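Before we start, here is the structure in question, set down as structure tokens.
The complex appears here minus one protein chain, its other protein chains still in place.
Up next is chain A:
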Amino acid sequence: MPAAPLCAFTRTQKILVLSPDPELAALFAAAFTPAEAEVVVQTRGKGAIEALFTDPPDMLVVDAKLADIPGLDLVAMIKSENVYRQLPVALIMDESRLSPDIDWCAAEVDELLTRPMTAAMLRSRVTLALARATRSLDANPLTKLPGNTSIIGRIQDLIDRQEDFALAYADLDYFKSFNDKYGFSRGDEVLMMTARIIVNTVRAVGGPRAFVGHVGGDDFVYIMAIDRVEEACASVVASFDNIVPHFYDTEDRDRGFIQSVDREGNRRAFPLMAISIAVVFNRDGRLKHFGEASQTAMTLKKKAKENPKSCYVLDKRHG
């Protein structure tokens, strides 16, 4: 097995196993390399709870055979705390003990493992549960696009493999004043529209390997091939400028600006929203770390923002 983390995780995954069963511990040892998962096995449930709360793992596996506390009670205790709700929890039990009396609708487990179990099956199910938890936790709740963890993971992965790529950061100018004037739900409409334009354009120009993420708010990211990125940027800018006026009320649209309140509380006129895009390139493995890419992008973004109209700025140094 490779000495690398699982999936696109940037670090070793911590898995806490609460089970009196030495066979299960052995299966975990066979299923994962130490670089993939650091597996801690504790045989008692009650003693593990405090450690669990202060230093939560990436995944928790609870054995129904725990002697001191019923497995599902322990799961309920953890899941009732909002900060631990996203922790993926697997319950393991004997297949022969599965009965119609168990209320799975109320059981807040994310994965069920059954004995007899093999190392291969254990590896598959636990890996899937970890990846699924990351996906659903990370996805932007509005647009459902991958969020920060996936974005950083994707960029760092490309950097580590020294692949050439273009990384574009896009955000909206005057989005806040639009939100202030029209309210959050109208603002969400604009974000959904923007996401749709970026996804379609990037997929049409960049092909299936291109990636689009939603950092949050009005910040979006896309990654694609260097030679096609300018075409995609020009197309996103043109589509956005064509469509966004339709999200304003007719009077504001005809006027070409809206009256809203700025950060200091003064009433003033704001132009219609525009999209600014900054593009950073990684050629010949020049970038070493994700932070370099985002820092360069932020500098470029300032330049793009100087223009009140929609525009894109390419990193000249290696563009």
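One rule holds for everything that comes next: a contact is a pair of C-beta atoms (placed from the backbone, for glycine too) under 8 Å apart; a residue touches a chain by one contact, two chains touch by 3 or more; residues count from 1.
The rule is short, and it goes like this: contacts and distances are computed from a predicted model.
Remark: of the listed names "NitT/TauT family transport system ATP-binding protein", "Aspartyl/glutamyl-tRNA(Asn/Gln) amidotransferase subunit B", "MlaE family ABC transporter permease" or "HDOD domain-containing protein", the one matching the undisplayed chain in UniProt is "HDOD domain-containing protein". Which of A:Lys65, A:Lys181, A:Arg203 or A:Lys305 touches the hidden chain is settled by the complete complex: it is A:Arg203. Only one of A:Cys7, A:Ala25, A:Ala139 or A:Met193 touches the absent chain when the whole complex is considered: A:Met193.
From the options A:Ser239, A:Ser260 or A:Ser310, the residue with contact to the chain not on display is A:Ser239. Although one chain is hidden here, its contacts on chain A can still be listed: residues 142, 188-190, 192-193, 196-197, 199-201, 203-204, 239, 242-243, 246-247, 254.
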